[in-house]
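For this depiction, one protein chain was excluded, whereas all remaining protein chains were kept in their positions.
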Amino acid sequence: MPVRTPDPDPNESGDERRDPLNAFELGGSLPADANNPAWLSDVELTEARRRLPMLYVEALPVRLDGLGNVTQVGILLRATPMGEITRTIVSGRVRYGETVRDALFRHLENDLGPMAFPLLPPQPTPFTVAEYFPIPGVSAFHDDRQHAVSLAYVVPVTGTCEPRQDALELTWMEPAEAASDALAAEMEGGRGTLVRLGLASVGALR
Amino acid sequence: MPVRTPDPDPNESGDERRDPLNAFELGGSLPADANNPAWLSDVELTEARRRLPMLYVEALPVRLDGLGNVTQVGILLRATPMGEITRTIVSGRVRYGETVRDALFRHLENDLGPMAFPLLPPQPTPFTVAEYFPIPGVSAFHDDRQHAVSLAYVVPVTGTCEPRQDALELTWMEPAEAASDALAAEMEGGRGTLVRLGLASVGALR
Amino acid sequence: MPVRTPDPDPNESGDERRDPLNAFELGGSLPADANNPAWLSDVELTEARRRLPMLYVEALPVRLDGLGNVTQVGILLRATPMGEITRTIVSGRVRYGETVRDALFRHLENDLGPMAFPLLPPQPTPFTVAEYFPIPGVSAFHDDRQHAVSLAYVVPVTGTCEPRQDALELTWMEPAEAASDALAAEMEGGRGTLVRLGLASVGALR
Partner (left out) sequence: MPVRTPDPDPNESGDERRDPLNAFELGGSLPADANNPAWLSDVELTEARRRLPMLYVEALPVRLDGLGNVTQVGILLRATPMGEITRTIVSGRVRYGETVRDALFRHLENDLGPMAFPLLPPQPTPFTVAEYFPIPGVSAFHDDRQHAVSLAYVVPVTGTCEPRQDALELTWMEPAEAASDALAAEMEGGRGTLVRLGLASVGALR
């Protein structure tokens, strides 16, 4: 798979404008403006990405049976800004002032729609910590835009998923298919490995 | 707290009769009878308890908010066979042929009623492995009946709990109260420690 | 892979005789005799295996580099009582009165020799709970002798391994080889899956 960005996040700057300081400082209600000191312009965010590790959250959406066994895994089909089609999972940046849970919920809603009804896990510990480096080969994960450190969670989803934005489609598949080499080859930034680690954490990898 | 059994389980032998080999061999449908080789009489079970470690599952029932934060913890009030009132959590034995998930679900239903709608976690890993020994002081946990090794899980509960059998009442309390020394002193077999370890695993212990 | 026992444990009854009640009751010093009520004869153990889930521990031996990355995985070559050669990992039963840590240490020493210097992890939580059933297909794991529930740990080993007893040889291999389909096909009872789950837990599965 050629080098490509794991999280195109085309609405990043827009979102950033909508609720820059969010919940804990502004109660989520104050419209931010250009004078807000915590606001990052596109240029500044690009700059920061070359100097600091960015904190990300990722979620592997799953369906469970009544006993908690994973029966299906949700994989996103996504168009990159270059028009390429790749597969990925829910992924996005944690903003200044935002809790990890808030970030996880926001990105799940962005990628799966408002009726997905994700069940965020009570544990704060991720199933793995995925480290994305701009130079391939440092770890299993790669992002040519930045050094990103991602907390990855398995998140059961109970509602109806309607992918939004650049996520064209959500495909539900069985664990064995999600863990296959064929799927891994279509996933961006090494996320085929991430899917396998997530499945292993729930005992659904053979 | 004086020495006492962590799991009175007065219906153990009765249950044992109802579905001894259960799901995987009998499809859960065949009524067991006294000739079933996997059936343990009360005497045999008592005997086995003095010679083999017994496998248990335990569950700390919790209520979550929309972001997965634990807001309340469910503690059971239980009458022992001796008429004493103690506090405990959901707990019970794993039977021959039964999966850990099946055992967890069965004991949740037994202790919280059929409308509790527990959400069993997708991960098979417990938050801790609690080792109960008949001699106090070997570990934090104690059971004068047996050597039991318990896989303990935090289980979100979404429905209405109606304790059954010997569980007189379920009390919902805030994490801080559930972790208090006062509550720990009322809990049997060292389960105050278990409650704290469970709360710590979800970041709800201060 | 044909049905076969995951843990031949030919010295089980002998060991059982040597320290049946061990540490916590006898201080590990009293020679047990046939009158010891916690002693199980071969016949009784066989009987118990058909009526109760047996508690096991398993260990995936690994070598670490100075930063804690897994560089090598130790796989055992073992002759079954039938003379077949299979591959497996460290595995064995937890005895009555024995802590999980004591059992883990005992089986590591039995299988890897007294100079292996294993570093038992401070966490009591296994990387997975493997459930072995006598009927294949109930789970990923299978043991035609018994229903066994196994707590599986990744254990760094710092010394020299000299397999003893029925373990003919320990082979150190890279994580990728240990996770391969070829190796999984040679492993008994579904332990190829267990190796993969262990590697995933340390981020060493691709």
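Residue numbering begins at 1 within each chain, and the chains themselves are lettered A, B and C in the order written.
By our rule, a contact is a pair of C-beta atoms (placed from the backbone, for glycine too) under 8 Å apart; a residue touches a chain by one contact, two chains touch by 3 or more.
Predicted model, so just to flag it, every value in this text is computed and none were measured.
Here is the thing to keep in mind: the chain we left out touches A, B, C in the whole complex. Remark: the residues of chain C touching the chain excluded from display are 62, 64, 66-70, 99, 101-102, 105, 119-125, 127, 154, 156, 201-204. The missing chain lies against chain B, touching residues 128-129, 140, 193, 196-197, 200-201, 203, 205-206.
Against the chain not displayed here, chain A makes contact via residues 24-25, 37-40, 44, 48, 50-55, 94-100, 124-129, 131, 133, 135, 138-139, 147, 149, 151.
The working rule: only the chains that are shown with their structure count from here on.
Here the largest set of C-beta contact pairs joins the chains B-C. Rounded to whole angstrom units, the spacing between the C-alpha centres of chain B and chain C is 27. Looking at chain C, residues 128-129 sit in touch with two or more other chains.
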